[in-house]
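The block underneath contains the structure these notes are about, expressed in structure tokens.
Apart from one protein chain that is not included, each protein chain of the complex appears where it belongs.
Each chain carries a letter (A, B and C) given by its place in the written order, and its residues are counted from 1.
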Amino acid sequence: MIRLVLTRLAGFVLTLFAASVVLFVTINVLPGSAAKSALGIHATAQAIQRFEAQHGLDRPLLVQYAEWLGRILQGDFGTSFQNGVAVGPELLKRLPVTLELATFAFIIANLIAIPLGAWAARRHQKGADRSITFLATILGAIPNFWLATLLVLVFTLTLRWLPPGGFTPFTANPMMNLKQMIMPALSLGVVSSALLIRIMRASMLEVLSTDYVRTAEAKGASSRTIVFRHSMRNAFIPYLNVAAVEFGFLFGSVVVIEDIFLLPGVGSFVLVGIINRDYPVLLAGALAITLFVLTLNLVVDLIASLLDPRQVKARNA
Amino acid sequence: MDIRSRALQDGRPTLSIRDLTVDFPKRDGAFRAVDGVSLDVWPGEIVGVIGESGSGKTMTALSTLRMLPKRAVVSGSIELGQRRILDLSPADMRKLRGDRLSFIPQDAMRALNPTMRIGRQVGEPLVLHRNLSFKAAVSRAVDLLRAVHVREPERRVEDYPHGFSGGMQQRAMIAMGLALEPELIIADEPTTALDVTVQAQVLKLLKEIRDREATSILFITHDLGVVAELCDWVYVMYRGRIVEQGSVERIFMDPRDDYTKMLLASTPTLFPREAAI
Amino acid sequence: MSDTVIQIAGVTKSFLRGVNAVDDVTLSVARGETLGIVGESGSGKSTLLRMILRLIRPSAGSITLDGRDVWAASGRDLKQARRQMQAVFQDPASSFNPRQSIGAILAAPLEVHGIGDRASRARRIGETLERVGLPATTVSRYPHQLSGGQRQRVAIARAVIMRPAVVLADEPTSALDVSVQAQVLKLFREIKDELGLTSVFVSHNLAVIREVSDRVAVMRHGKLIEIGTAERVFTAPESDYTRALIDAVPDPFRRFRAPVELESGS
Partner (left out) sequence: MATAAGFDFRRWRLVLLGGLLVGIVLFAAIFAPWVAPYSPFDLDVAKMLQGPSAAHWLGTDELGRDVLSRAIYAARISMQVALLAVTVGLVGGTLIGMTAAYFGGLVEQALMRAMDLLFSFPAILLAVVLMASLGTSVLNAMIAIGIVFIPGFSRLARASTQAVLRQQYIEAARSIGMSDIRIIFREILPNITAPLMVEAAVAFAYAVLLESALSFLGLGAQPPDPSWGNMLSTGRGFMAQAPWLSIVPGMAMFICVLGFNLLGDGLRDVTDPHMRE
């Protein structure tokens, strides 16, 4: 068991390290000049040279990476090219916002997907299954930033129930925090649920067609018992793994959603970094989002492994 | 010599199927998988149904369990004891399965839930039909596993199926089927996936169970050898119909139907055929 | 009759976990004979066959075909070896590419070895199909349109179309119903005699092995337990394992006399 956790953790660290290399290299071969966007288009050649020397941009990439990694490991994410603000503390301030958004969105997506997907599978090729599949098809075709726009149109501009955006810490004003969070979380969660419904339905269908479900039926188990005692756990194992990966894949949308709802999270930090070509900001933000996704995958993967006695045993052996 | 000695028995057969027909509707008409099958299984008897693929033997077995695919259209009558199986409500049918009537499938590895401990699976019929707690059911499962010769059953009930060998998995399935001392066990090719040496052990176990508990067994197979070793009475099926029935001795010594004769002639053997007399 | 076609010497295949799938097997196959290899699952019989076919590389030992090392061969020698040795596989459902017609499937070995032109290949395919008892129209059909027995006839056609010296068969009738199995085995024996083939026939079914083999090798856990003429192995087995295996077979004719084989002219 401990071995299983350690193996997964090692994989997690390795992937994170490799991801940092990819991000660093990609961002540092940017053709657009950071100096120009920091200093303005009319900056002189000397000013640019001075800027690059000051930020160490004129040295070999490998050296730059090693230094950057070294500093990051000490918690120093550098300073913004744009305004000289330290990136680390700023990132730390923004992390809870995105964490809250991600958590809500993931919970919403699963709350919708698990029961609907399981129900659809149980009613395979019946009315309920067709309706749920149809719903998933419709939801899956809605761009989440359009859904966000429509939600604002309805709940803010027309009904005037919810604020258009912004962020209040939960500790400062829980009610306000939730009011501001609900639309962004729905935009991300509802659209992601479309894919998760399909995954849950497919996993459950697979299990329901197995011989061991037939055995349970032959023992005289009711359809309820079959679903809850014999199928849920087995369907969850593939569901969780796939769901986490797919959710992570879709999670990049925080960049757009945070922009729409003026949430001061990591996503909008990345966007600012891109628009201003602010390397330290962009790198730190992108790394943080990747970290989110990898952590989610790690946690879910461990849960799925625990559910599967074959894996627990295989890793221990 | 085809006097059914068993017909002289007192009382009624455990299972009695009359004019069973199973149709699968298709776009152009219907496919008739079982065509007017009648058969009986008497108390304490092992009855073999032998046929090649597509003969309808498995469909006959599944009809008895009422576990056919939903689109199948069934007619005729099936009686287990006094109960008319085809007329039972789904809830009443469920109460019968695993209690008075149990099923042993072909592939035990797939038939066991990979994420549930053996003890819980073997004991589950007691939970479903006798309202036992899982704890009590698992302690009963220890006895059941011992009865099918699984070693160290106290420890084995805690195992998951992947820790069992193929033969042990099939023993666990048999133990599960015996949990409530059913009137009839339906076994669908239960030894086909096993190696011959393991198969021999499982067949021996089934005979032993019949002798000990006087359970009736309906045994579905494509293997003439298995029928010869195990069964008392044989039905030969071909294209949805029963073409011949008789005691196992009669079928092998004096086959009358052309299909049965062809089947016998086709079966490879370790004992070379005698020259024509 | 006693010249050796296949010589297997000290062949071992070890997989990762230190278990030997095939463990130091030495045996030979003489020209024109059929060697049956029998064993339960995990005995290594199929792995051994695949090593002869050059599909799995042995960890140790040598396999020679007509005196040439199969695994050391390359270029022309390898092509020659491949031409000499053809295979029939078990699963009639997966042993053909579902997107190719039977004609294309049968033409493939001829094309690979550059035998004949279009017309002569077509002629040869027609003759071979006829020989295995399939109508000439089969060329334009696809595998899923054929029954299991018909597919195994095509498999035999694919193996003999190259006019090889050796045919290696891996459980070729295990997925078939007994009545079809009997027909396919009969065809196999006829073709073998007609072409004077040497063959290795792997099966878990002792009775099938007895029917087709001149000599029989019994394997267990990767080891060769015993080898001898079919008559000897089945009537006077030397090892306890072979004895146990024979006793375990549920053979209907142990209890009841075997009927005379039908003249199956079908």
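FYI, a residue touches a chain if its C-beta (ideal position, glycine included) is under 8 Å from a C-beta of that chain, and two chains touch if they have at least 3 such contacts.
The shown structure was predicted, so the numbers you read here are calculated from the model rather than taken from an experiment.
Chemist: Among A:Glu217, A:Asp259 or A:Asp308, single out the residue that touches the unshown chain.
Modeler: The single option touching the absent chain is A:Asp259.
Chemist: For a quick check of understanding: of C:Lys79, C:Arg189, C:Lys223 or C:Arg255, which residue touches the chain that isn't displayed?
Modeler: C:Lys79
Chemist: Who touches the missing chain here, C:Thr26, C:Ser41, C:Asn97 or C:Ser140?
Modeler: Checking the options C:Thr26, C:Ser41, C:Asn97 or C:Ser140, the one contacting the hidden chain is C:Asn97.
Chemist: Identify the residues of chain C touching the omitted chain, counting contacts across the whole complex.
Modeler: 50, 53-55, 78-79, 82-83, 85-87, 89-91, 94-99, 108-109, 112-113, 158, 162
Chemist: Using the touch rule from the top, list residues of chain A that touch the missing partner.
Modeler: Chain A touches the missing chain through residues 15, 18-19, 22-23, 26-27, 29-32, 137-138, 140-143, 145-146, 149-150, 152-153, 157, 245, 248-253, 255-256, 259-260, 270-271, 273-275, 277, 282, 286, 289-290, 293-294, 297.
Convention: only the chains that are shown with their structure count from here on.
Chemist: Spelling it out: a chain qualifies if it touches chain A and also touches chain B; which chains qualify?
Modeler: none
Chemist: Sort the chain pairs by how many C-beta pairs are in contact and tell me the top one.
Modeler: Chains joined by the most C-beta contact pairs: B-C.
Chemist: Just curious, how far off is chain B from chain A if you go by their C-alpha centres, in Å?
Modeler: 52
Chemist: Write out the stretch or stretches of chain C touching chain B in their complex.
Modeler: It is residues 40-41, 177-179, 181-182, 185, 204-208, 210-211, 234, 244-262, 264 of chain C that touch chain B.
Chemist: Which residues of chain A touch chain B once you look at their complex with the stated criterion?
Modeler: Per the touch definition, chain A meets chain B at residues 210-212, 214-222, 225, 229-230, 233-234, 237, 307-310, 313.
Chemist: Which of the residues in chain B come into contact with chain A in the complex?
Modeler: Residues in contact with chain A: 65, 67, 94-99, 102-103, 105, 107, 110-116, 121, 124-125, 128-129, 160, 162-163, 173, 176.
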